[in-house]
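The complex is shown incomplete by one protein chain, all other protein chains being positioned as in the whole.
Labels for the chains are A, B and C, by order of writing; each one numbers its residues from 1.
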Amino acid sequence: MNHVFRLQVGPVAFRIGSQWRRPVEQLRRLYAGYPEPDGLCDFTVRLEAERVWRRWLRPSVAIRGDYVLPDAAPLPLAQGLLAAEMGMNLQMALGQKSFLLLHAASVERDGRALLMTGHSGAGKSTLGALLGERGWRFMGDEFALLGLDDGLLHPFPRAVSLKNESLGLFDGVDRGRLGPVLAGTPKGLIRHLRPNAEAVARMGEPARPALILFPRFGRDLEPAVREVGAAEAFMRLTQASTNYVALGERGFDALTRFVGALPSRAIDYADTAQAEALVDSLWPGA
Amino acid sequence: MAASLYAADPPETLRIVELEGLTLLYHRRSGLTHFLAPPAPQILEALAAGPAGAAGIAASIGERFEIESEDPAAAIAARLAELEAAGLVWRT
Amino acid sequence: MARRVSDARWLVRLLADPGAAREVGDWTSPIALARAESLAGSLAWRIEGQALGPRVEAVLEAARRDGEAARVQALWEAEMARRALAPLGVPIILLKGTAYAAAGLEAGRGRSIGDLDILVPRAALPDVERALLAAGWEWVKEDNYDDLYYRRWMHELPPLIHRERDRMIDVHHAILPLTARPKPDMAAMIADRVPLEDGLFVLSPPDMIVHAAAHLFADGDLAGGLRNLWDIDRLLREFSERDAAFWPALRDRAARHGLVPAVGRAVRLAHHLYGTPVNWCQTPISRPLDSKEPVGSKIGVRHRLTILDFFFRRRLLARDGWGRARRPLTRLAFYVRSHGLRMPPLMLARHLWVKARRR
Partner (left out) sequence: MRATMSERSETSGDEGAGRPSRRVVLALGAAAASTVVTIRPALAQTAGSVLNCEIPVPAPQAGAGQFIAADGSLVPAGTAGAYPPLARPLKGEEVKAMLNGGRPPAGVDSEAAQAYANYIRRLQAGMSGFTCYASLQMPR
């Protein structure tokens, strides 16, 4: 491929090839300070023109790579960075078999990890990123990796994708950590945020999980906490996992142990201050 | 039809974890996880002794539990159909 | 290993000669290639136990586990089809990957397995269709032309998918489309089936090769061809080791089904790419069909590639170290060929016309 970027995020290494220079330059800036993979890359992502002439004429980026699913509309070249991010997500969702992959945000404090999962729009990603700016170590906002043998949560601190309204919550961060503004994407306005230096420096350190939260965001919601039973938590986590079924018995073992050992709570909140207060009150030993 | 005998995979090929009164079952042969509510786990237990029909299963469960049903054999037959669709039992 | 991996030769070399793994510096390209050709699991088994470093080992281990999960899932799907069809009393013959896994053949090791392919006698087709629909399978597409086209000309029912388990089944009554020039003897193939323990069947060893070769060279555009040829290599090795009379049996079967050219090409290319040991005196390689020459005669026994074989080889290897399809013209040529193989020209024109108008 003409332009290549290799990226290590937690235990996973990616090789991203692009026919165009721009997406790779943007990746390089966004992921400045990340380590270069040492040897094998687990997954290959390719950004290439869907048809030969679409490389120049109204260029549009098809997302390809080791693992693929039925055809979707390609993205305009202006959203090439988003295409790269989606390409990495896709490889993880379909190809990651060394961890139980949970669609969840995770943060760590005092050596213990908090896992937050829920529908997109439930605020787990924003909440994870915010906590990561306020004394917690950010471990990831998109995927959490549960070790199949060690039962630990392994960090996967990719860039956070901030959407629409949530952008305003991060006004205070160093501008150098922000990616370009991507307007008109299928998910609206998107801007990526590089995790802070601590999150990057400690991306190799897993943490013992201590609490599972199922947050729900709604402007009209009263703050509330509900206990979630292990059976319900198990069910919800299988639906939040892209590879639970594929992992077979190892997935069953890891997840039953996980939900059996940890408290789970559903929380409702109307703004992030409420959410932070709820998290603090629920954090074991707080 | 009423005389159909059902069989199930031997217990050692099933992984069972109890969570809050529900039975979580991993079925090695299919690689699938099922949530079972009573009386499905009891039916599988009854079949561990060998193939049986709905009436026989009802009788064997009746030895261990107080059954709350007007027509236990019919109720068991309905549950067997579900277990059959999930591949956990089959007709011999 | 070479900096640039411009075609799939490295993957082939690693499969043929696992010792070459020690020469590989960066595994990223071979892994991407193997995944693109659905050979990651096979490769991972092939080069197992070579101390290639923890990172490489982790990727290979995941690929092996994936292959195991594919095996469990495929066998389960076969079992569910068996349960659905058992009351019919019709022989159900497993084909392709599921057959290799069910029969415990080396070719099934680590192999990715997609749809469930089964072969049943043509007369049983309506009953089989009804039983599957009653047991939760549904048509994938509802489209009159495709349906009619399938029923009239194809060797299989239109694909069905199970509504709960999300898996597809292809029900074949022949191994090639009815419009294709070779006319395999399906009655003989079904009659020679080999029973498995659970009541299902697989094809006899020579027929298994004939089917794999027909599928690869007499049907389709060679997509996934390296994997299919790897199957053939594994099967040929295992069958010929097991049975001294295998090669002549293969020769007879290929002739009987009118598939000597496809089988010959499969044997030559498997030997050439994967180093399959071949008893050249007793194989179907280019020997004139009506040859009265005694076995072992030098006449007509050729193991060198023909000119056409080189084009096939070129197509099979058309993938680079990024997993990208290469050689668009070669691919196009094989795509066009695949249609030509399936239908006479007039029918092909009609088919393409209907397809084009629907766009």
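The rule is simple: contacts are C-beta pairs under 8 Å (C-beta built on N, C-alpha and C of every residue); 3 or more make two chains touch, one makes a residue touch a chain.
Remember, it's a predicted structure, so these values are computed and weren't measured experimentally.
Counted over the whole complex, the shown chains touched by the missing one are A, B, C.
Check C:Glu164, C:Asp198 or C:Glu241 against the missing chain and you find that the one touching it is C:Glu164. Among A:Ala246, A:Val259 or A:Leu278, only A:Ala246 touches the chain left out of the display. The set of chain B residues touching the chain not shown comprises 16, 18, 20-23, 32-42, 45, 61, 64-69, 72, 74-76, 78-79, 82-83, 85-86, 88.
Those residues of chain C that touch the chain absent from the view are 114, 138, 140-141, 159, 161, 164, 166-168. What chain A contributes to its contact with the hidden chain is residues 62-64, 68-74, 86-87, 90, 93-94, 103, 118-122, 186, 231-232, 235, 238-242, 244-246.
Rule of thumb we're sticking to: only the chains that are shown with their structure count from here on.
Taken chain by chain, the contacts link every pair, so each chain touches all the others. As a whole-number value, the distance joining the C-alpha centres of chain B and chain C reads 39 Å.
Residues of chain A in contact with two or more other chains: 248.
Shared contact sites, meaning residues of chain B that touch two or more other chains, fall at 28, 31-32.
Chain B contributes residues 28-32, 85, 87, 90-91 to its touches with chain C in the complex.
Interface of chain C with chain A (complex): residues 26-28, 31-32, 35-36, 53, 55-56, 58-59, 61-62, 65-66, 68-69, 72, 322-324.
Interface residues of chain C facing chain B in the complex, by the touch rule stated above, are 69, 72-73, 76, 79-80, 83, 136, 164.
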